[in-house]
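Pasting a structure below so you can have a look.
Moving on to subunit A:
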Amino acid sequence: MKNKLNRILMLAMAVSLVLISTAGCSKKDSSVKAEADVIKIGVIAELTGEIPAVGASCKNAAEMAVKTLNDSGGLEVGGKKMKIKIQIEDNAGRAEQAASSAQKLITQEKVVAIIGPNSSGGAIPTSEITETAKIPMITPWSTNPKTTIDTRLGKPKRYAFRACYLDSFQGQVLALFAKNTLHAKKAAILFDSSSEVLKGQAEVFKNTFEKNGGSVSAYETYTQGDRNFSAQLTNIKNSTPDVIFLPSYYSDVPLEVQQAHRLGITTPFLGSDAWASSELLKLCGKDCDGYYFSSHYSASSKSPDTIKFVKDYEALYKNTPDDVAALTFDAFGIVFEAIKAAGSAESEAIRNAISKIKGYHGVTGNISFTGETGDPVKGVVILEIKNGAFNWYTDVNP
Partner candidate 1 sequence: MKVVASAKKLAVPAILLVGCALSCSVSNSNLVDRYVELVVMYVGINFILTLSLNLVNGYMGEFSVGHAVFMAIGAYTSAIITVKVFSLSLGPWIFPLAVLTGGMASALAGLLVAIPSFKIRGDYLAIVTLAFNMIVKSIIENVDFLGGPRGYLGIAKLTSLVWVFFFSFMALWVIRNFVYSNYGRGVVSIREDETAAIIMGVDTKKVKIMTFMLSSFFAGVAGALYAHLLQFISPKSFDILKSTEILIMVYLGGIGSIAGSVLGASVYTVLLELLRPLGIWRMVIMPLVLVFLMIFRPKGITGLREFKWFIPSAEKKIKLFKHKV
Partner candidate 2 sequence: MDLLKITGLTHYFGGLRAISDFELTVNSGEIYGIIGPNGSGKTTLFNLITAVYRATSGSILFKGTEITTMSSDRINALGIARTFQNIRVFNGLSVLDNVRVAQFNKFQYNILEALFNLKSFKKDEALVTERAWELLKSFNLDHRAYDLAGTLPYGLRRYLEIVRALATEPSLVLLDEPAAGMNQVEISKMIETVKDIRNKYGVAVLVIEHQMSLIMGICEKLKVLDFGVTIAGGLPKDVRKDAKVLEAYLGSEVMD
């Protein structure tokens, strides 16, 4: 009996060791062979876990960006056309899996740059790994300021970039919009306190709104996965606000708005970029009509780049691209631009070229990097929901 167990244990250990090392070695060989005319870029997306819709959009846009480029013949690097190959890894929305995906992409797939992860929980550990390995990474969607800053040294990280604006900027824009454009004096806030992004937005909004002479009449929270907001909404109803700021993910928004209407709340809602998904229109129906929210981009923009992107994406995936898709597409655009400018597919050269990008015409507007931080200079779009569509309302640039 015991001998059998010993054998099982030994066998299992041997098998797993062999499997890992062969998996590693075989990958290494193929990448060495292929390296000549292919540039490999890694993608880390939340395909499973708590925000699978984000991962799905990221994956779709990444595949489309690469396909578009390869169909046009590839990327011109130092006088030679090179094809792009992407390797997509799932991080299941968990920090440790994001880290192992990143490590795998770097050491086994030999990627020159990484796009993703989208959630800050995954992006921060990933950025620590890319920093050590000296591989540039661009997170399309992580708005946490700490993703691009090394907290220990208080300095910007050298290899971490993002394609989106920062939460603090967005929160300020929204608070001023509520105060000045919507003429609100009293605001109520309802947000998901277990999400670092949404909590940050709520805090910045509250501070800015109060600093500018407004008052916050109700500050209500819920936790991820909650579906019943009746208690919070009843409190909000009783505090008679002029506007309700609702930094919630688009999948929660329809529930909140519909339950509010059922409780007889008529106060307008104001949303953040977490609303920005074409799914919201389907999910919310007429209930969200007339509300404003901030976004990274507008699918109804008149910019030719955006029009082409939306058309291509819809043709491929039968779905209007959300902001994660647009930002992922832009992240790829930035990397391609940087490779072209550097004339090299070396990680260090790409990193230097990214930090020098000025006025890149992306789907989500003009993107520039200052050279000092990984945070881009770009504007916030305010959208209005009208007749079952997102309509461009105004741009706010820094």
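Here is the rule we go by: a contact is a pair of C-beta atoms (placed from the backbone, for glycine too) under 8 Å apart; a residue touches a chain by one contact, two chains touch by 3 or more; residues count from 1.
The candidate set was assembled so that all candidates are chains of the complex that A comes from, given by their letters.
These figures come from a predicted structure and were not determined experimentally.
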item: Interface partner of subunit A in the complex, by touch - 1 or 2; value: 1
item: Candidate 1 contact footprint on subunit A (complex, rising order); value: 1-2, 5-6, 8-9, 12-13, 16, 19-21, 23-24, 47-48, 88-90, 92, 94-97, 99-101, 103-104, 106-108, 120-121, 124-125, 128, 132-133, 144, 146, 151-152, 193-196, 199-200, 223
